[in-house]
Structure formats: C-alpha cells, structure tokens
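Apart from one protein chain that is not included, each protein chain of the complex appears where it belongs.
The chains carry the letters A, B and C, assigned in the order they are written, with residues numbered from 1 in each.
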Amino acid sequence: MSTDPYSPEVRALFADPAHAGAIDDACCVELDDQGLRIALYATVEDGTITALRFLAWGCPHLIAAAEAFCRDYEGRDPGQLLEFSSSGLMQSLSVPVEKTGRILVLEDAVRSLGNVVREALKAQED
Amino acid sequence: MSTDPYSPEVRALFADPAHAGAIDDACCVELDDQGLRIALYATVEDGTITALRFLAWGCPHLIAAAEAFCRDYEGRDPGQLLEFSSSGLMQSLSVPVEKTGRILVLEDAVRSLGNVVREALKAQED
Amino acid sequence: MTDSESMIYLDYAASTPVEQGVLEAMTAAMTIDGNYANPSSTHAAGLYSNVLIADAAAKLAGLLNTQPERLIWTSGATESDNLAILGAASYRKDRGRHLISMRTEHKAVTDPFSELAKNGYDVTWLDPEPDGLLDIARLEDAMRDDTQLVSVMHVNNETGVIQDIAAIGAACRDRGALFHVDAAQSCGKLPVDLDDLPVDLMSITAHKFYGPKGIGALYIADRKGVHVEPLLFGGGQQRRLRPGTLPTQQIVGFGETAAIAAARMHEDFAHITQMRDRLWNGIRDVPGVRVNGTLDKGFPGILNVSVEDVEGESLLLAMEPFCVATGSACNSKSQEPSYVLRALGLGDDLAQSAIRFSFGRPTTEAEIDFAIERYRQGVARLREMAPGRAA
Partner (left out) sequence: MTDSESMIYLDYAASTPVEQGVLEAMTAAMTIDGNYANPSSTHAAGLYSNVLIADAAAKLAGLLNTQPERLIWTSGATESDNLAILGAASYRKDRGRHLISMRTEHKAVTDPFSELAKNGYDVTWLDPEPDGLLDIARLEDAMRDDTQLVSVMHVNNETGVIQDIAAIGAACRDRGALFHVDAAQSCGKLPVDLDDLPVDLMSITAHKFYGPKGIGALYIADRKGVHVEPLLFGGGQQRRLRPGTLPTQQIVGFGETAAIAAARMHEDFAHITQMRDRLWNGIRDVPGVRVNGTLDKGFPGILNVSVEDVEGESLLLAMEPFCVATGSACNSKSQEPSYVLRALGLGDDLAQSAIRFSFGRPTTEAEIDFAIERYRQGVARLREMAPGRAA
C-alpha cells in the first residue's frame, strides 16, 4: 500500500505548473467533459510548436498531465499532436485506474488541438 | 462492584477453621444435600454445649459459616440449636444470594443436631 | 504526526489523539505490572479488572448523566448504531415495520436501515432543510401508527449541524416510537443529559473526543419497551447483549476520556468556537465561498465550506500540509460527492469543492492563520488556472 496517492512527479508538476495560462491569438481548444474542463493553446512557427499552455479545472492528475504534456511537446512537430497518446503519461505519473478516464479527456483535447493546428497551417498555406 | 467475593470474615474463618474436625462418641449429624456435605459434632455437659466441631465439603461460605456457627454456639444452651437461624450468618458473612441455599443446608444440619442432642439428653434422663 | 513533521492536522472530527492521562490509564490496564487479567475471571486479578471497568462505566455515565448499567460497551459507534437499529427493529418487529431516519445520517446509520429495508421493513428518509436541520413538522407528518423507531443524529459529522434531539425525542414519545441518536460527534463536546432527554438509544465512541479507537458504547434507556436483540452471541458478558472479553484497556481509556471531557467541556467549546470564528472570518470574503450547514446552529468544532468554480481534490492538495477532510472521513475513499451535502441541495461541483475543517484541543491560532493563507492562495491559484466555463 502506498502512502501517497500522488507520485513525486505529480506533486512537482502540480506545485509549479509553468505552462498554466492562456495565449491570446494562438490555436486553441476547449473541452468540457466528464465534469472536467481543459483548454489548450499552441503557437507554431516554422513547423515547430513554439509554445504550449493549458488551463484546467480538474483533479491534480489532470493538471499534472496537462503540464507534462505542454512541457514535453514544445519544440516538436505539430503533426505529433495528432498521434498523442496519454498512455505514457498515465504510466509516468502513476495515474490510478479510476482516473484514467480523465487523462483520456486530455488526450482528446490534444488531438483536437492537433486538428486545429493543422487547419490553421493549411489556412496559412492556402 | 466489590473486588472480592469473600468478605474478610469469610477469609479469616476459611483460613483458620479452628473447629474443623470430628469428635468421637459425640452427638453427630451428617447431611448430604444439594451436592454439599456437612457433619456436625456436639458434646454437652451440664446443660451446656462444651464442644462443637464440623466437617464440610462445600464452598468457602459454607465452611466459614460452619466454623462461625461452632465458634458462636460453644457454651450455649443446647436448646438454642433448635432455634438456630442462618439469617444472622448470611448477613455477617455477606453471603451472596445465589449461595443462600447452601447456608440453609447448614441451618437444617444444626437443627437436626439440636434434635439429636435433645434425644440424647432425653435418653440420659430416662 | 507520522514521519512528516510538517503536517498540520485540522481533522479532529475524523479522529483525535489520546490524552496523556488516557494513555497512562490504558497502559496500566495491559502491561505486566498492570491489570491485564480477563475481567471475566473470578480470581482476584480478574475481579480487579472488573473494578476498573466499573469505574470507567461510572465516569462515562457521569458525563452523560445516566447510570452505568445503562451502557453497553461496543467496538465503536458503528457497532452501537447497528446494535441499536438492527437490534431494536428486530426486538420490536411486532409493533410494526416502519422506520424513520434522515438522508444526512452517517453510513453507520443509513446502511443498517437500508439492510432492514431489504428485509421487509419500510424506511422513510427525511430530507433536511437547506441549513441541514430537521423540520419537526416533517417528522410528525412521516409518523405512522406502526412507526417503531426513529433515528436522528445529534451533531452531523460533515457539517456540524446540531439537531434538536429534545424536540425530536418528544415527538417520538408522543407517537410511541423509540428514538435513537447517533451522538458520535457530540459526546463529550456538548452537554448531554440522558436523565432528562427523551432519548431511548444513544451511540457514542471514544476516538472522536481524545479517546482510543475501537471502543464505543450504546446507551439503552431504562424504560418499558426499550430493548435490543443482540447481534453477537457467546459468553455471558454484558447481560448477553454484547459478548466477548471486555477490552479493559480500551474501556479504562474511554472512562478517562469521559472524565477529562466532563472537566474540560466549557473550555474546549470556547476554544474551538474561537478557532472556527477566526477561520471563517479569514475566508468569508473569498468570492463564492459558503458555509455548508449553519454557523449559529452548528457545532463549532466543524466548519464545512464550499467554494464556487474550484475543483475539490486539487484544492485539497493545494491546502497541504493541512490534513483536512472532504466528504465524510468515514467514506472518503470514494470519489463520489458527499451525499450529505447533496441532501442539503448542493450540486456536484459545489459538493466536491467542500472542505471540512475540524478543530480540536491542540489547534492554535497560528495554524488557523496559516490555513487561511493556504485556502485563499489555493482558491486563487486554481481559479487562475481554470478555463472559463464552456458554453
């Protein structure tokens, strides 16, 4: 039996969510599902994600997962958003089974963000 | 709630039953009742009980009561045996209710002893 | 508290530390130099254990102004509640099978009632008013000729709401129903005069007022028709109502707990009132904050507050190093919003944002001030982080 429902990673991410916040005029999605709310913001330059931010109303695991996602995906190719899977985060953050549904909400949000970014890039190209 | 089922009197009488024993050729009764056994012995001289002894198989209260009876009735008029009532002993020895039946066995024995003594005295007179 | 020096405990409604005097009494009732003999034994050592138990019963009876013979030792309020409810229902089933309780009762009360409902009894669940109090008129309306038992708790474990058990009891007497009170949260903290109160059965437990966990009692009034069937069988202990070796150290600890509480009740009450008021005054201007229950008819040992637009679990984590409760400590492993708060009319989000602060003898002003700071910061931080509610 573990003493702590939150892993050290979750605690650290929750305590200092450096990527919490909104970005004006960025690509953005908002999701309201299962009593949770997530908003994600992305700016892309030269085929690279230059900034990711999130807002979230939910449990510490969701907030930590959102923060971890933003941290990890800055600097990557925006196409990767479409392939984002939450399974890695679930493991690295030791998300308890009963909460995996919440992290899937984040997965949905990220993929939606990927679509929004793709549409925006397409629009730029057009 | 009392700590001790035995009063100090009962303890003292049980520890040192000076009148325990038999007397050969004395007036004697033996009773076997309610799983208890009592034998009482009395010698009478000049209209006075000169010695009382008892044997008993029973609980400490019975032994204490028998000892107290012997101690108290030496030197008395043997006629008093017939009027012996155990109620005084029950009180002075704090006999618990569930045991009063046993002390009544002693009462029976004492009264029987009174009868035996009376018969013996009558026989002497005759 | 545990290995982390830095935890700050504000969860005295869940459980409390034992007082030093309680520990000493317990120690003396279990070590090799103490009275460890089985109180069922008839030898001198056993009888002495029995005297200790009688002394403890006298102390507890003194606290509640009743006779020691009216108290049955149990393993805690959960067992007392079960013994009272299942035991009385079964003893009085000939009178009828209608039972009344409230939606805001502790699980230790609602669950035995639900069990009875599965077995041919008819249970009416009364709703509280929005402030948590029972409107006596509702109770009177619910009463029937076959109502045999009513159970309403004294102090609610989540909100601290104090029910008027004298008035409820009077209504029960009027209609010939037995009245059971779960007083787990009030015993030793509020005056309870069983000689005077129209209460037939009362459940109490030691660990909510600085006694050991795992020992409780059931008060059974000395009144015609008041009786319970036992739930456990074996041995002749406690007039066959509750067998098992009496746990001397637990009972002796409970007795000492009661004696200390009797002496300290006013002082304790003044202290927790001050703590509660200080905390509330420090956070009442936070936008969207509200008291669950009622401040003026509430037990000051408990302050339950919700706040709009903040997620409860994250708020709890933001409150660290404070140990506080959401929902009831007794079923807080479930993630479900508190059914007690729902019964008061709160929606899921508000119910989930509820934090129960509860205060105890060791609580200090510094702890309260720090709690205020943490609460305000936590709410502010989480709000900043929250997206506007999607349309």
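One rule holds in what follows: a residue touches a chain if its C-beta (ideal position, glycine included) is under 8 Å from a C-beta of that chain, and two chains touch if they have at least 3 such contacts.
All values reported here derive from a predicted model rather than from experimental measurement.
Interface note: of C:V18, C:L99 or C:A343, the residue touching the hidden chain in the full complex is C:V18.
Among C:T147, C:Q249 or C:Q352, the one in contact with the hidden chain is C:Q249. Screening B:Y6, B:F69 or B:F84 against the full complex identifies B:Y6 as the residue touching the chain left out. In the complete complex, the residue from C:A25, C:L64, C:A89 or C:V109 that touches the missing chain is C:V109.
Residues 1-5 are the ones on chain A that touch the missing chain. Residues 1-4, 7, 9, 11, 14-18, 20, 23, 27, 30-38, 40-46, 48, 74-79, 81-82, 106-112, 114-115, 205, 207, 212-215, 231-237, 243-250, 316, 320-326, 329-334, 362 are the ones on chain C that touch the missing chain. Listed for chain B, the residues touching the missing chain in the whole complex are 6, 11, 14, 17, 20-22, 30-32, 35, 37-39, 55-60, 63, 98.
The definition used in the following text is that only the chains that are shown with their structure count from here on.
Contacts between chains trace an open chain of neighbours here, each touching only the next in line.
In whole angstrom, the spacing between the mean C-alpha positions of chain A and chain C is 43.
Note: centroid distance chain B to chain C, computed from Cα atoms, is 59 Å. Across the assembly, chain C contributes no residue that touches 2 or more other chains.
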